[in-house]
Each structure stands twice: as structure tokens, then as C-alpha cells.
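For this depiction, one protein chain was excluded, whereas all remaining protein chains were kept in their positions.
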Amino acid sequence: MSYPGLELYKKLYLARRCEEYIVKYYPQNDMKTPMHMSMGQEAVAVGVCHAVGSTGLVLATYRSHAAFLAHTQNVPLFFSELYGRVNGLANGKSGSMHLADPDHGHWGSSGIVASTIPIALGLAFAQKRKNTGATTVVFFGDGAIDEGSFWESINVAALMKLPVLFVCEDNGYAVHTPSKKRHGYDSIVDIVGQFRCATFSDDSNDVESICNMTQQALSIIQAGGGPVFLHIKCYRYLEHVGINDDMKDAYRPVEIQEAWLKKDCLVLQRLRLINEQGVEEIVIQQLEEQVETSIHHSIVAAKQYSSPDPSQLFHGVFYEEN
Amino acid sequence: MSYPGLELYKKLYLARRCEEYIVKYYPQNDMKTPMHMSMGQEAVAVGVCHAVGSTGLVLATYRSHAAFLAHTQNVPLFFSELYGRVNGLANGKSGSMHLADPDHGHWGSSGIVASTIPIALGLAFAQKRKNTGATTVVFFGDGAIDEGSFWESINVAALMKLPVLFVCEDNGYAVHTPSKKRHGYDSIVDIVGQFRCATFSDDSNDVESICNMTQQALSIIQAGGGPVFLHIKCYRYLEHVGINDDMKDAYRPVEIQEAWLKKDCLVLQRLRLINEQGVEEIVIQQLEEQVETSIHHSIVAAKQYSSPDPSQLFHGVFYEEN
Amino acid sequence: MGFSMRKIDYCQALNEALHQEMAKNPDIFVFGIGVPDHKSVFGSTRGLLETFGPDRCFDTPLCEDSMTGFALGAALGGMRPVHIHIRVDFLLLAMNQIVNMIASYNYSLGGKVKLPIVIRTIIGRGWGQGMHHSKSLQSYFAHIPGLKVVMPTTPRDAKGLLTAALRDNNPVIFIEHRWLYWAENDVPEGEFLIPLGQGNILREGTDLTIVATSWMNVEALRAADLLAKQGVYVEVVDPRTIAPLDEALILRSVEKTGHCLVADNDWVECGFSAEVAARVAEKCFGRLKSPVRRLGFAHTPCPTVRCLEDEFYPNAKRIVAVIHEMLGLPPIDLSGEFSYSHESRFKGPF
Partner (left out) sequence: MGFSMRKIDYCQALNEALHQEMAKNPDIFVFGIGVPDHKSVFGSTRGLLETFGPDRCFDTPLCEDSMTGFALGAALGGMRPVHIHIRVDFLLLAMNQIVNMIASYNYSLGGKVKLPIVIRTIIGRGWGQGMHHSKSLQSYFAHIPGLKVVMPTTPRDAKGLLTAALRDNNPVIFIEHRWLYWAENDVPEGEFLIPLGQGNILREGTDLTIVATSWMNVEALRAADLLAKQGVYVEVVDPRTIAPLDEALILRSVEKTGHCLVADNDWVECGFSAEVAARVAEKCFGRLKSPVRRLGFAHTPCPTVRCLEDEFYPNAKRIVAVIHEMLGLPPIDLSGEFSYSHESRFKGPF
């Protein structure tokens, strides 16, 4: 792709449209897995994963979709897993909350808040020991930073100068509880900055800014400067878990939502492509159609696979040589 | 006692001499409990507990002696417990690592690093709810601040503006591991200061300074200003656990030990009494003898009690009405 | 203080116990992640914030470990904390405070203090809850001296046992099952209490005893229905409290029937089912007509996809099949019979 921002847009579009398909098909009750939707927050996963590239190693949370798709782009197996099909990433065992694809450098998502943060330490340590040069990225929410294991992990990463990129996707809420009801401090960035850990923050929702910021972070990490902490503000469009809008529940101010909708990451990037980067709309539309078709095919294909055989239950508890 | 510093000295002397007696009698193998000695660090416990006064509530660690004695001055039951006698604080069930004396506002010590820190939150919350005006003090080491529960607790205390005094007794080591091998930051005080928590630090080993600093901290807490964090440098004279000197193990530089020995908290305070506060040495000596006698009597008395009856094993697992 | 009855569901029963006890005792407060939000822990804490205010019903940061220590400290300070977790799995973050601290704290104080701490927690199941939202763990808590463990099955028990837990002066782990939240039956309106440590015979029978916990009682009762059609009458014993255990009730039933199946809502290995089986086999030695059998989760992590989930969880049909084996009856075809899945209620989002 010749235009620099087009690949980023493509990944945003992919993540967004995959979830729009989920919204569409979920009511058919064939994807029997709790969905924590990334919608609205895609710029974080896409900006970061794009900068990190395919050699990067990713760990994520139950709000797994955007990070998974941005890093692996493995749409077919993504849907096979959500549909619980035998060819899914884990034969349907993992579902939406535990998406992983080690072959594409995605090492797991977790249903326990903050629990992949320390895993990133060890994964990064292994890269250092094995001299792979790869950076480990771990995504987590603003709720995760309440947990002790976050703090322990920042300390260990800083102490051991581990090549880890900590990415806090701050959508302002842990389920329905806003940050200010959970945080006895004003700025997490100021605190983490007191560790031997560089910090960056962003609230632009602009995928290119996030990508550039990540590149700066990576150059610090790759120069052996130890871990970096990114604090990125974002906004969740749908309810905490599920496919519905929940503004009726009134726990989030409408004005704030409006402000974020105005800077929707897809809209921002699409406009930039046209207005600043001289991409013709038709090129974008073709790309969109292409993505659309691939998603559609993946879903159709996924549905045609069968469910795993009941005997599968007992496989994979322990490692099995192939 | 008419001299302001004499009471402080008395408490220092009490803590020091109790431990010297332990050193003397431990080899008789009648105090069958692992001893984590406070010796050298007494100024922290004494300075803080003196300021907090008898209405304060204290939680501590397995390095329990100085904090226990400074706050409760309950020498008889202290020794009865160490000797495992039926009249001990917990009939011999708790030993050195779990000393507690709720009747004197001492709510427990723990063998698990950092584990009393969050307990202090709830104890403080109860004081707030019941309007007792009491401050809860929790002592912990520089090792405890590595644990996630420390960070969680600072956050919660700051968020809820709890009347807690966090006291970090920083003797520079967790067992044999120095702080710099465990901390990915330069200053814990700078970090905690980024929370809504006031901080103070001290490395004087001077009990009066520590007491004054604590008074300042208490006025913040009592004015509803939320928690305060005290970071107090100190030096452990003996091995991590046990009654021996361990300088032969060479994990701690001799120069540093020498520097601390020069500012031994008892020596400092004794000199001040004589040189600055006009206390005659004979007065001090009388006080010392008095303390000495009381300790001696406590030990003799403790030894005369019997061990608990075997049936005691099953009592106290659950609350028993008297 | 009436004992007039009306049908309410398990969730309402829990909620009612909290309202009644909190009104009586100002020292009780409830807290935990999301506790006062508009979803109010599936409705079980509904109205507590409005009625008792934010001092007695409050949200917390995400820090299970330290908030459990908070509960312990609050109890030491004379309060009666109720700490709520939306899934049992999250208690694994608090094991240090629960097992090392809470369980032995009173012992280290010579048994002198009241430690009224209730930890309410919910077992998830179905719709891809998967490995992080489906644990049960009653054996973890029952293994440890110093903890009481309660698992109510019926709405009546939910109210009576929660009331007892709230009045107990010791730590109680109170384990609810998400699927039981919709169960309805007669529950007394006024305050009422079911003592901890008393089991309950959910259905009388003569031919075999099923000792079941939590949701497995629903499966056991359904199995009993299916078997009754064949003229086989099983007795369903719900211990209700896992610790202390009403051993006498179980033994009495097994002495009568001569057969015992333990259907525990958990993994089998070193679980509560092992404890019951070991005790029954020892105490009814020589009077058992068949070996005590056990049923529980498959010994795998809980998978997400439905077809494997269905294999993972034991159900009424499996209970019937095992009982046929135990009694030496020929297997019957149950393929036409339904299995519980709560598909229609417990589905996405969740």
C-alpha cells in the first residue's frame, strides 16, 4: 500500500467492521461467548500494533477483539473461535475472552483483570535472553492499574530493564465505575514516571499520533532503555459486556460521549487520508469493500465448520506433542 | 516524668533491653519461636508509637518486638507469649511473629510480608465510621513495598481519605537483598507523594525527630487530610531472623554498619538528655534499673506459668463468648 | 416478624436478607467492585445504596486482595463487613488475606475477638463463561480451619442462611450460583434464620441418597423425577453448609438407603465430594450396598464452546446413568429429556 495512513485505516476498518458483524449476528445465538467490544477504542490497538509490527508479541484482555485483529489480522480463525468451531484458534475452548494466536505473536487474552501484565514480564525476559529483539506489548484497562500486580509489574520491568511496552487503554471506566471513584491520585503517568520507566500519553484518538508515539517508545525500548508506559485515553461505545448501547443507563455523561463520537478514530483517519494524504475516496472504498468481503467470507466459512467433538474436552489440558 | 525526652528514652531502653534478655535466654531453648529482632531500629517504633499515644491502633510485622513494646509496654505478657505460657497474649499460640494485644490497641503482627497493610485500611475505616478519632498505624519494611497489596492499599487509603499512618521501616534489606536490587525507582517517597497522601521522611535515627515528624503527620490525619506515609531509614543490628550478629556473612558493608552504630538511637537520646535537656545521669540510671527490674521480674514470672493444656489447641479457632 | 410466605426468587431473597439485617444492625455494610452500580450485582444489592447511603454500600477500586484485608480490619474495628465478588474466580486474588490472615486471625489473638466477615461470591456458568468465570472452590475454603462455608440452593435457604451468616461472629464464605438466581419458592417475609451447619432433605426417598451442592441439587431433583418414573426413589440431601458439615444428616440418609452418590458443583479431585465420600464410606462401613460414587466437573479447565461445556458439567442424565449403574438397573434412553442450560435467560451479553 503506497499511502502511509491507508494500512492504518484498513486495520481500523477491519476491527470496526468485524465487531459490526458481531453486533449483527450475535442475536442469532450462535456465538455463545460473552463479548466485550472494542468499538470506539480501536485506535489504541491499531496504532500500537502497527508500530510494533509482526515481530512484536502481544498480550491482551477480555476486551480482546481490536488488539487481536490489529496484530494478527487472522479474521477466519477469529470468527471460527467466536462461533466455537473445531478449526477455531483453540477449537472453541477459548472464545472471545481468551483469544490467542501464538503463530502470529498473539500470546493470549484473559478474563481476569490485570492478569496478563506480569506474563508480559516473563515473555519479555525470554526475548532478552534469547536475543530476539522483539518487544512485548501488553494491553490493559484503567481498571487494571488498580490491581497490585500492575504495580509489582512496573517495578519489576523497571528494575530488570525489560523490553516491555505497557499500554493502558483508559476508557475512563471499569464496568460502570469511573476512574475518579477508584484512583487516589491525579495522574497515573506522573506516578509511573517516577519509576525507571519512560511514559507517554495521548488523548487524541488519532491512530497516526498513537502509532508515532509508539514508535518513539519502541526506540527507547530497543535501545535497552527498559520498559515504556503508554497511557492512551479512549472511549467505549457500547456497554461493558455485550453488543448494546447503554447510554440509557446514564452512568456516562452524554456530552462526553458526543465529544468522543466527534473524534471517532475511523472518521478522523478517513478524513485525513482524503484531505491531507491525497488518497482518492474510491481507493478507500475499494479497500473497505475488500475488507468487508474478507470478513463476510470468514463468517460464512466459520459457520460451515462443525463444533468440536465432545472428546476434545480432554485434550489440551497438558501439552501434547503433535 | 518531667523531662520531655525521658519517656522516649525509657521506651527505647525497654525495647532494647527486652531484646538483650532474649539474646541472653534464647539459647536455653525455652522460647521456641523464631525471633526477628528489632534491635537497632527501635527509634522508629518508639518515636511513632509515642506520638500516636495509647488511643492509637497499631498493626505490625513479624519484626514485632519494638512496635509491640513501644505501644503496649506489656512486658509481662510479652514474655509469657514468647515462652509459650498459658497466660501469654494468645496462650502461646501466636509467638513472636503474631504478637497482638487488642486491649492495648495492638491489633496484630503477621508472618506474611505486607499483609497487615490492608488490614489497617479497614481498621481505620471503622474508626472513621464510629467516630473514635483514633489513628491506625501500620508498620512494615522496605520489602513490603514491593508487594502489590502495599500499592493497592496506598491507593485505597488516599481515595477514601482514611486516617491511616503508613510507616515504612526502611532498614535497606529484605532478608539479605538490598533495596536497590528490588526497586525499579529512586525514591519511594516521591512516588507515594503523587498519590493523595502526604509523605515525610527521616534518616536521623533520632527518636525525638521521629516523634515530632509523627506529630505533624497526625495533625494532617486528624484534620481529615487522609493518610500519611512516613519513610524512616534505620538499621538492623542482628541477622534477619535470630539473635546473632551476621556481619561475617558480608552481605552488608561494614562502613554502613559503623555509621549507624555511631548514631545508635539509645546513645543519641541518652546524650541529649544529659547534654541538652539537663537530666542528671543518676536519674537515667535509676530509670534504667527500674526498667531492668521490671523485665527481669516479667521473665521470672513468665517462666513460672505452665504451658497451655493440650486441649487449648482447639480453642480460639472461632470466637468464643466468655 | 411474620412467617407469612410468598414466592420470591433467590436474588430477591438475598436482597431481602441484606435489607432486613442492615436495617437492624448499623455495623453491617456491603462493598465490593460494582456493588452499588445500577446492575447491583445481578440485582442482589438493589436498593441498599438508596436505603443505607454510600457509607454502608460502596464501590471499590479493583483490588481484591487489599479490600479483603480491609474487611478483616473493619471487623477488628467492630464493623460487620459484607464483601461481594461477582465471580468466585476473583477470590483467587484474595487467598492470602482469606487463608493466611482471616482464617487464623482470631486464633492468633487467642480467640478473643468477633470476626464477623461475610464474603459473598457467585459461581458463573454457561454462555462461554469459560475458565475464568466458572470456578466454585468450596473445598478450598472448607479445607481451612477458621472459615465457615455456605452454599444455599433454594431462595428460602438463601435468605435464612445469609441472615445467619450476617449474624455469625466468624468469617463466612457465602457461595451463590448464578443460575439459581431465578429459582423461586416460598420464603418467609419477616426475619428468619437457618442455622449454619444444618443440612436439608430436599426430597425424601428410600432407594439411594444423593448428596448434592448448589446447582447440582437442581440436577439431582430432576434426576429424582426421571427415576421416580421407573419406580426408583432417591433422597436428595443438600448439606447447605459445607463447613461445618451436617454429617449426621447425610449418614442417617445413607444408613436408610444403603447407597450414596455425591454430586458436587466442582471438580472432583480433592474436592468436597471426596470429603463426603470418605466420611460416608468410613462411617457407614459394612452397611453400604454399593460403593459411594462421585460426580463433578470434568477434570479440565472449563471450555467456552457449548458442546464442550455440556460435557464439562454433569447433569441429571448423567446422574441417572450413574444411579442405574449403582443399583444394577439397565440403562434407559433419556435422549428425549431436556437438560438445563438456561439458554434463554443466561445468554449474551450476560
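A, B and C label the chains in the order they appear, each numbered from 1.
In the analysis below, contacts are C-beta pairs under 8 Å (C-beta built on N, C-alpha and C of every residue); 3 or more make two chains touch, one makes a residue touch a chain.
Note that the structure is predicted; figures quoted are calculated from it, not measured.
The chain not shown here is in contact, across the full complex, with A, B, C. When the missing chain is restored to the complex, the residue among A:135, A:155 or A:177 that touches it is A:155. Checked against the full complex, the one of B:219, B:286 or B:307 touching the unshown chain is B:307.
From the set C:250, C:277, C:295 or C:316, the residue in touch with the chain omitted from the display is C:277, counting the whole complex. Between the chain not shown and the residues B:15, B:35, B:234 or B:287, the one that touches is B:35.
Within the set C:143, C:203, C:252 or C:318, the residue that contacts the chain not displayed is C:143.
Touching residues on chain C toward the chain that is not drawn are 65, 89, 92-93, 95-96, 99-100, 103-104, 107-108, 131-132, 135, 139-140, 142-146, 243, 267, 269-275, 277-278, 281-283, 285, 288, 290-294, 298-301, 303.
One chain of the complex is left out; on chain B, the residues touching it are 26, 29, 31-35, 84, 88, 91-98, 110-114, 143-144, 146-148, 174-177, 181-183, 239, 241-244, 249-251, 307-308, 310, 312-314, 317. Against the chain not shown here, chain A presents residues 57, 59, 89-91, 93-94, 98, 100, 102, 107-108, 110, 112, 115-127, 129-130, 136, 148-149, 152-153, 155-156, 159, 315-320.
We take it that only the chains that are shown with their structure count from here on.
Set against the Cα centre of chain C, the chain with the most distant centre is B.
Averaging Cα coordinates per chain places chain B and chain C 42 Å apart. With centres taken as mean Cα positions, chain B sits 47 Å from chain A. Inter-chain spacing, taken between the CA centroids of chain A and chain C, is 36 Å. Residues of chain C found to touch two or more other chains are 60-61, 63, 65-66. Of all residues in chain B, those that touch two or more other chains are 148-149, 152, 155-156, 159.
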